[in-house]
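Certain chains of the assembly are absent from this excerpt, and the rest are unmoved.
Chains here go by letter, A and B, matching the order in which they are written, and residues are numbered from 1 within each.
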Amino acid sequence: MSQQDILKTTTIMKVRFHECDPLQIVWHGNYLKYFEEGREDFSRKHGISYVHARENGFSTPIVKSGCEHKLPLEYGDEFVVETTFVNSAAAKIIFEYKIFKSEKLVCTGQTLQVFLNEKRELMLINPPFFADWKKKMGLL
Amino acid sequence: MSQQDILKTTTIMKVRFHECDPLQIVWHGNYLKYFEEGREDFSRKHGISYVHARENGFSTPIVKSGCEHKLPLEYGDEFVVETTFVNSAAAKIIFEYKIFKSEKLVCTGQTLQVFLNEKRELMLINPPFFADWKKKMGLL
């Protein structure tokens, strides 16, 4: 695998009825669910997830998120979420997202996660389990 | 308080935009959220909740739910959830719900909860904390 394959995952999804609002388009807040699905798909494929964090005594809450919409998604639309892991020296997990429908850009987004220990204290350096994962992936 | 006041709570709510679907009405699954708000309101008013259960080592998952719709709710509608505790001899928590808009019946519903201990084993008799609550409320 090249560095780019390591860092990027694409996930195909479909808009569900209950995700759409009275304007007949996906309610803006539901894009964070799509991003989460992209992030989880990335995590499964690369062996790192909220479960690993928890087993090692850490939680990884999202402390910042954003979304910019270019085009709406409608009921039944099939779309692709492109999830990119942004390698950072700091003790943070940064993902960027792009959603495409028929190769047109629908939206872009970002999430930022931090590490908390069991006392919910902020970690200033990467926990060992995460540093190990980065090493294994050639990201450190 | 009369027995009826003990057993019934009314909660006023308002339909939110993101709860409505492309048919311009509240998506049917969101009524379970309204029922939950009614149930929580009942629990707060009467000093019994999922938190009490948890502190006593029990969880109270919902094992059955149902909803029958008579009229739709639309964006901005104000409505009343009437939550009734159905007293049962068995180790179960039964609630019935009625939702009204301008005194017209919108829907009826029911939920059934059981008690699980920390090993997720089903309790066949009421846990002491729940029996105590029933006694205090004059329901036993």
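As a working rule, contacts are C-beta pairs under 8 Å (C-beta built on N, C-alpha and C of every residue); 3 or more make two chains touch, one makes a residue touch a chain.
Source: prediction; values computed, not measured.
A.B. asks: Of the identical chains, 2 are shown. What's the total across the complete complex as given in this file?
C.D. replies: Across the complete structure, the repeated chain appears 4 times.
Please note the rule applied: only the chains that are shown with their structure count from here on.
A.B. asks: I need the rotation angle between the copies subunit A and subunit B from a CA superposition, between 0 and 180°, in steps of 5.
C.D. replies: About 180 degrees, rounded to the nearest 5.
A.B. asks: Let me have the rounded angstrom distance from the C-alpha centre of subunit A over to the C-alpha centre of subunit B, please.
C.D. replies: 35
A.B. asks: Which part of subunit A faces subunit B closely enough to touch in the complex?
C.D. replies: Result: residues 17-18, 20-22, 24, 27, 29, 75 of subunit A touch subunit B.
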